[in-house]
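Here the complex is missing one protein chain, while the rest keep their positions.
For clarity, chains are labelled A, B and C in written order, and residue numbers in each chain start from 1.
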Amino acid sequence: MATLGAEMVHVATGEVDIALPFSERLTQQDGYLHAGVVAGVVDSACGYAALTTMDAGAEVLTVEFKINLLAPAAGERLVARGRVLRTGRTLTVCRGDAFTIDDGREKHVATLTTTMMARVAGPAGRDIAEPS
Amino acid sequence: MATLGAEMVHVATGEVDIALPFSERLTQQDGYLHAGVVAGVVDSACGYAALTTMDAGAEVLTVEFKINLLAPAAGERLVARGRVLRTGRTLTVCRGDAFTIDDGREKHVATLTTTMMARVAGPAGRDIAEPS
Amino acid sequence: MATLGAEMVHVATGEVDIALPFSERLTQQDGYLHAGVVAGVVDSACGYAALTTMDAGAEVLTVEFKINLLAPAAGERLVARGRVLRTGRTLTVCRGDAFTIDDGREKHVATLTTTMMARVAGPAGRDIAEPS
Partner (left out) sequence: MATLGAEMVHVATGEVDIALPFSERLTQQDGYLHAGVVAGVVDSACGYAALTTMDAGAEVLTVEFKINLLAPAAGERLVARGRVLRTGRTLTVCRGDAFTIDDGREKHVATLTTTMMARVAGPAGRDIAEPS
């Protein structure tokens, strides 16, 4: 995320907001952010939001996400808001929304839902990656 | 895509494969590709696959996509295969799969489905981006 | 919907709520509503919500939906709330949430996002169903 110039602008239990200033490097020829970049930032906001509800030392893996693109992401800044909808023993479900800020006006550009999985870090850690 | 070092390695009607060499810039601290990067590459393969079925001059917009991450994306190279499932007047539905290549062995790391929308380019072009 | 015993309990522009009383016929051996039933009811609430924003005579088709099941749907009644997130010329994006009501207490059991397509009814109507 740091590579992209993103920063967390709000952190609370079950809530993380990430802001990303637009840059030429991230936009396509039409000035819009690529769908993968928008998805990646909202997914990250959701992942960090999920982390705020987990034990220290836990890591979070994205199991799946789905994004609906509501409008092209153009402007000065993208804000992604990740919110935990449900915390379980193994799985956490989050909703994330992306807004562009342009000249002080906010526009809803994407909505995402995701399933996250908690993984206890460590050499013995087994996770979704492992053959079963 | 070029910024990422990606290249098209297969193009046929309704089919596009994109290969992406791993680089430090794209991977996280654990050596895995970020979910947003995997999603972006598979979404692009699907978008180009959709384009092969459209009239010249058409552009393609991602309406939505959903990705299931099956295993961490680690290795030397990621190959994303976009395939058109259905072409309609307005909407095209594609499936995309991502595989990592490591030491000659292929591993299925993600599967994605997406709805794409054709947009005729030009100043009068109205699309999903427009205020309704 | 009528077959299921469902009824609309709230209608406003961009908003429809549907209530469904639990019945033996709809539940599985464990007393829970089948995921398909929950999905169908929330999808319907979204479809009717989309209809409230369209011209008279329009019909609505579900292009895709995704549902995350947050908890088993058990109780006396299911309430599905469909809300329009974005209205476009061709596509409408909605969010829907399902809650069970049990002994006066509400529980969030599912969240859904969907893309709907407007179709003008009539013999000349061409839609997603047609071969392209």
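The rule we apply is simple: a residue touches a chain if its C-beta (ideal position, glycine included) is under 8 Å from a C-beta of that chain, and two chains touch if they have at least 3 such contacts.
Just so we're clear, the structure is a prediction, and the values are computed from it rather than from any experiment.
Asker: With the missing chain put back, one of C:9, C:35, C:54 or C:101 would touch it. Which one?
Answerer: C:35
Asker: If the hidden chain were put back, which of B:4, B:49 or B:70 would touch it?
Answerer: B:70
Asker: Even though one chain is hidden, which residues of subunit C still touch it in the full complex?
Answerer: 3, 25, 34-37, 39-41, 43-44, 61-72, 128-129
Asker: List the residues of subunit B that touch the chain left out of this view.
Answerer: So the residues of subunit B touching the unseen chain are 66, 68, 70-71, 85-86, 93, 95, 108, 111, 113, 115.
Asker: Could you pull out which residues of subunit A are in touch with the chain that's been left out?
Answerer: 63-64, 66, 87-91, 113, 115, 117, 126, 128, 130, 132
Methods note: only the chains that are shown with their structure count from here on.
Asker: Check the residue numbers that subunit A and subunit B use where they touch, and answer same if over half are used by both copies, otherwise different.
Answerer: same
Asker: Between subunit A and subunit C, what is the separation of their C-alpha centroids in Å?
Answerer: Computed from C-alpha means, the inter-chain centre distance equals 26 Å.
Asker: For subunit B, what residues touch not just one other chain but two or more?
Answerer: 63-64, 66, 128
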